Each structure stands twice: as C-alpha cells, then as structure tokens.
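Only a portion of the chains appears, each positioned as in the full assembly.
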Amino acid sequence: MGKFSRLACVTRLIKLIHKYGAPKRFYELAGTLTPWFASLTTLLFVSGLYLGLYWAPPDYQQGNAYRIMFVHVPNAWMSMMAYVAMALFAATGYIWNVRLADILAKATAPLGASFTLTALVTGSLWGKPMWGTYWVWDARLTSELVLFFLYVGYMALQASIDDPRRAAHASAILAIVGVVNVPIIHYSVYWWHTLHQPASLTLTSQPKIYITMLIPLIIMSLGFMFFYLTMLCVRTRSEILWRERRTDWVRKLVESRS
Amino acid sequence: MSDPLFAVHGLSCVRGDRTLFAGLSLTVDAGEAVHVRGPNGLGKTTLLRALCGLSRPIRGEIRWRGERISDLAEDFTAEVAYVGHLNGIQGELTAAENLRLASRVFTRAGHAGQGEDEALARVGLRAQADRPARHLSQGQKRRLALARLLVLRRPLWVLDEPFTALDVASVTSLSSLIGEHMATGGLALVVSHQAFDLPGIRDFELARYCRTRR
Amino acid sequence: MTGGVLGAMRAVFVRELLVFWRRSTEIMAGLVFFLIVTTLFPLAIGPERRELMLVAPGVLWVAALLATTLSLNHLFASDYQDGSLEQLLMSPYPLSAMVLAKIAAHWVLTGLPLALLSPLLAIQMALPTKAIGTLVGSLLMGTPTLTLIGAIPAALTLGVRGGGVLVSLLVLPLYTPVLIFGAEAVAASAGQGFASVAHLSLLGAFLALALSFAPWASSAALRVSLD
C-alpha cells in the first residue's frame, strides 16, 4: 500500500470521526444507549453479587474475607482501563481537534479516579487480614496511588484553565505522559518481588483460580465495565449541554422540556 | 498570475466561548504592507498570533508560498519576525547581548541580517549597547525589540502596536524602516491605533469579519 | 542544517547560562534550598548520629527533589512573562531541540551543583562514607530525569491560575519512582553495599526514557500554553 492510499484511509477515518463526533449527534446516540447500558449494569451487578456472595464457596485459606475480591479486582482493572481510555480520547482530541473526544476524556477522569479510590480502599481493607497492615509502600500499591494522583492532577489542570480548548489540550499532554504508569502498575508484581498477588487471569494460560470464583469475578467485571459506559454517557451528555448552551439546538431542547 | 506569497482563507478564531471573527480572507504579496485596524478588544492581537503560527485557529487555512503553514512548521517560522505586546527582551542581558543571542538562536546559517552594532545604531541605542536591558526606559526597550527585525532579516514582519512608547522621531524612523523592508520585497502586517505615515500601506478593517459584539 | 540546529542549541544553552549567571543568586536557588533543608533537619530532629543516619538517604533525596521542583518555576516562567518564549516558538529550528538545550542549561545550574555538593551534606547527616559514591551517582542520574520530567508540568501550567502549586501537584506522581529508587540505592549501599547497582541501573533506564519523550512532550505543552 502506497503512502497515498494510506493517507486517504486516514483522511476518511478522520472525516468519519468528525461526522459521528458532532456533539449533537452523540447527545442523541448516548440518550438512546443509556437505558440499555443501565439495565445491563443492574442485571450484571445483581447476578454477580448473588453468585459471589452466596453461590461461591468460602476459600480454604481466607474464609470469607476473599469475597472483597469481587469488588477490588474489577475496580483495579477498571482504574487502569479507564486511564487508557482517557488517554486515547485525549490524544484523539488533541491530534485531530475533535471536541467530542475532549469531552469524553474529561468525563472519564472522575470515573477513573473513583475506580482507583475504590481499588485502593478495598485493597487496604483486604490487606489488613491478609498482610496484617492496611498499607505498605509496595510497588503495586505505590503505583496505584500514583495513578490516583495522576487523575487528580488531570482534573486540577482541567479546572484551572478556563478556555475549554486549551484546558483539553494541556491536560491531554499530561494524560498521554501518564500512560507510562499503567504498564508499571501491571508488571510491578513481576519486576519486583512484592506482597501483592500476581496475575491470576491471563489470556495465554490456564486460570489459576477456581471456576466458582472465576465466574462471579468475570460477571462483576463486566458489570463495572457497563457501569462505566452508563456513567460516561450521562456525564458526556450533561457536559455537551453545558458547552453548547448557546447553540440553537440546546435552546430548542430546553424550551421543549419546560 | 502566480499565487500570492501569503494567503489566508476562511479563518475563524475563538477566545473562551466567543467567536472573535470568522471567514476572514486576506492575501499579501511581496513588497506589500497591511495595516490591520479595529477598536480595542476586537481581536487584532489574536489574528496576528494565528497568522504567525503561534495559535491554532479553529477553522481556515493560512498558506505561505502556496503551502499550509502547519505543514511547513519551522520552515515557515524561519521566515517570520513577530513583535508583540511583550518585548521579549532579557532584562539581565545587555542590549547588545540580547541582539547577538537572538541572531544566533533565530537565524539559519547564511541568513543573518545586520550586525548588532549596526542595528543598535539604527534604532538609536548605540549609547545603551552595554547597559542591562532592565535599566532601559519603556521606549528604549521597545526600540530594542524592534532592532531584532534588522538582525534577523525575515521576509514577513508581523508587528503588534510597534509604535507603543516610541517618541515622535522614532515613530518616523520605524515607518521608514517598514518602507525600506517593502522596497526590498518584504511583507508586513501592522496593527496600530496610532497614526503613522507610510506610502503604499493598505488598510484592512477587521470589523468586517466580526459578527458578535465585543 | 544539522550543524544549524546544534549551533542554535548551543546558543540557547549559552544564553541560559548567561542569563542565569546574571541573575546571580537565582542560580543557587535549588542549591541554597537543598542546603537549608538538610541543615534544618539535624536542627529539628536533634543531633543523634544513629537517628540521623537512618533517615539520611531519605532526607537527602527528598531535599534534592524539592529543590528541583522549586527551581522548575524558573525554567519557563520568566521567559513566558517577558515574551522571550513566544520568540523561541518562532525559532527556525525544532522547538524540542531548543527546549532540550534549555533543560540542559537548567540542570547544569541546578542539578549538577547539587549532586557535587551532596557529599558535604552527607557527612553532615552522618551518612556512612561507603554510601557517598552511590549518593552522588544516584543524584547525577536522577536529577536530570527530574528536570526533564518536570519540564512538562512547568510548561503546561504557564499562565495558569496558581501555576506554582499545580506544578508540585502534577509533578509529584511522576517523580515518585525516581525518588524511591534513588533513596533505596543510597540506603542499600549504606547497609550491605550491594543491590544498589540494580537501583542505579533502573535510574539510568528512567533517564533514557525521559530523554526520549520529555523534550517532545514539553515542547507540545509550550505550544498549547502559548495558544
């Protein structure tokens, strides 16, 4: 494939992004998707919690304490995934000037921060029975804390620049730089011998955990993922309304509601 | 007819959530100068900064020798000299050092303009050459910023209120400097509220492209 | 053309040194701060050698980190205020090269003297002699990384309300790995004398990483800030 046709491909992609990336279109799309996402989330949470709390047997070592895993692990995973998503959105917005991507990135930040905070809190609660202390300066724990600070920094930077475009671009650079931390969190348990559990779920090998624990874990993880998508739609819609408050379509919308 | 050297098409700029101007078009060719006019707060500074690539406009294209300035990148900035509201002088260095370092950092090999002594003499700062720039008076600082134009020898001059703080004699001498620049095929974009005398300069009313109130 | 870039980089480097030199006291911003922090500690903790020795690696590294963070404010801020930075953006050479030159000059004037001075303070803090080599080495590798990484938030927060603090806030998460491995390296060689090599080589890896992306990221940040 020559340079030219690749260029044409990229151009077409950008055009596509711009077409469906129009805030008004996305507002409508997200509006129809939200109820579906929300009901899926509820379904997954209810079944996941049922299976995790009643169906799965107690662990032979940890007793029932391990059940905090069904909250801790999905949140820990989501904290990293949300960061990568935020960085990708931010990069798209920065490179191709797509406003919708800026908004998606901004909406992701507080969600990711709360996933991170939940992972930190549940992790330390779990740490007390497991390691005998709430907190150690272990590599995984520290890098997860760093992730939290990155989210906070991102939000602080957004908040202190009042030109929305400049705010988006400046924080995009920070988000992109911070991505380095994500592999560090993941591999920290291999690179340094630490207290924290290494991966028990990998794509390439047999899972090292009982199927009875695995099923609720997967369901809960999917639940948190759809929870993220639901909240993302909601937050994005309100941010779009605020930014476009001076446009005709929002005015009409507001008039038709009131 | 060949393309104009500098062509702007359909330019729109936004500050905060207000569109300052939209759909602005302008062409400037070798030897031409344009006086951008408009009341305070219209968006003249914003326009100039977009034109020399310091800020990304939200819409429109700016072409230099037929190519987009965003594609040219450093090859465009290598041909522009910008004097803004701020003088861009290091108060800690002497006047001569300021110019000498500017010419080192900002000129590609073989493109240097006048030496710094000549340039300082031209703007009437010969006596202040070895004084720290921070001790200069307001008008002397402005002259030093303008001396950079002579040292750099760039084809496109973008000047934002260059006459600020200049005394009467200096205003005249700057006008004739711009005249000489035009005569040697240079281009100039000038924003100024102050009247100045320069034959052949074209007026450009920014207000034509502004829809909203300030 | 390459010669041109290098020439311009050298000119920026020299200009920075010159300007800093003229702002004579500002050169030593970080240095004086470093001195003060490490002098205050024995004052505040009390002079027991054993206690001091235990905390010495940590205190020395934290002091170095704080000194670097503080001097970050001078990296771009005054150039931003007087308009020199917009002129630098109009340079005919890649902005990242110019930024790298600025960072290098900044490090030579803040990080380098700090690393060279550290043995003196280490003795004052009762650090074992065998760890002093590691201390200097870790600072020589760590402080340029700190300056390189710190340039990004410094550029991002130009002209932003309360830029000063924001820099500290944004820079802290990025600095933690360097701090941990730096202090660990010193502590390790104060203890058994081995294991510090692994930490030092990690510091080296961080430096290489920072060198490869920081100039690029901070020049992008400068463009955004001056938009």
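The chains carry the letters A, B and C, assigned in the order they are written, with residues numbered from 1 in each.
Just so it is clear, a residue touches a chain if its C-beta (ideal position, glycine included) is under 8 Å from a C-beta of that chain, and two chains touch if they have at least 3 such contacts.
The structure displayed is predicted, hence computed values, not measured ones.
*Asks:* What stoichiometry does the whole assembly in this file have, expressed with the labels used here?
*Replies:* A x1, B x2, C x2
To be clear about the criterion, only the chains that are shown with their structure count from here on.
*Asks:* Would you say B-C or A-C is joined by more C-beta pairs in contact?
*Replies:* By number of C-beta pairs in contact, B-C is the larger.
*Asks:* Hey, how far is the Cα centre of chain A from the one of chain B, in Å?
*Replies:* 46
*Asks:* Give, as an integer number of Å, the spacing between the C-alpha centres of chain C and chain B.
*Replies:* Roughly 36 Å separates the two chain centres.
*Asks:* If a residue has to touch 2 or more other chains to count, which residues of chain B qualify?
*Replies:* Touching at least two other chains: 56.
*Asks:* Multi-chain contacts in chain C: which residues touch at least two other chains?
*Replies:* 227 - these are the residues of chain C that touch more than one other chain.
*Asks:* In the complex, go through chain A and note every residue touching chain B.
*Replies:* 97, 162-165, 243, 246
*Asks:* Under the touch definition given earlier, write down the residues of chain B that touch chain C in their complex.
*Replies:* Within the complex, chain B contacts chain C at residues 52-56, 74-75, 77-78, 80-82, 84-93, 97, 101-102, 104-109, 132, 148.
*Asks:* So in the complex, which bits of chain A are touching chain C?
*Replies:* Listed in rising order, the residues of chain A that touch chain C are 137, 142-143, 146-147, 149-150, 152-153, 156-157, 160-161, 165-166, 169-171, 173-174, 176-178, 180-181, 184.
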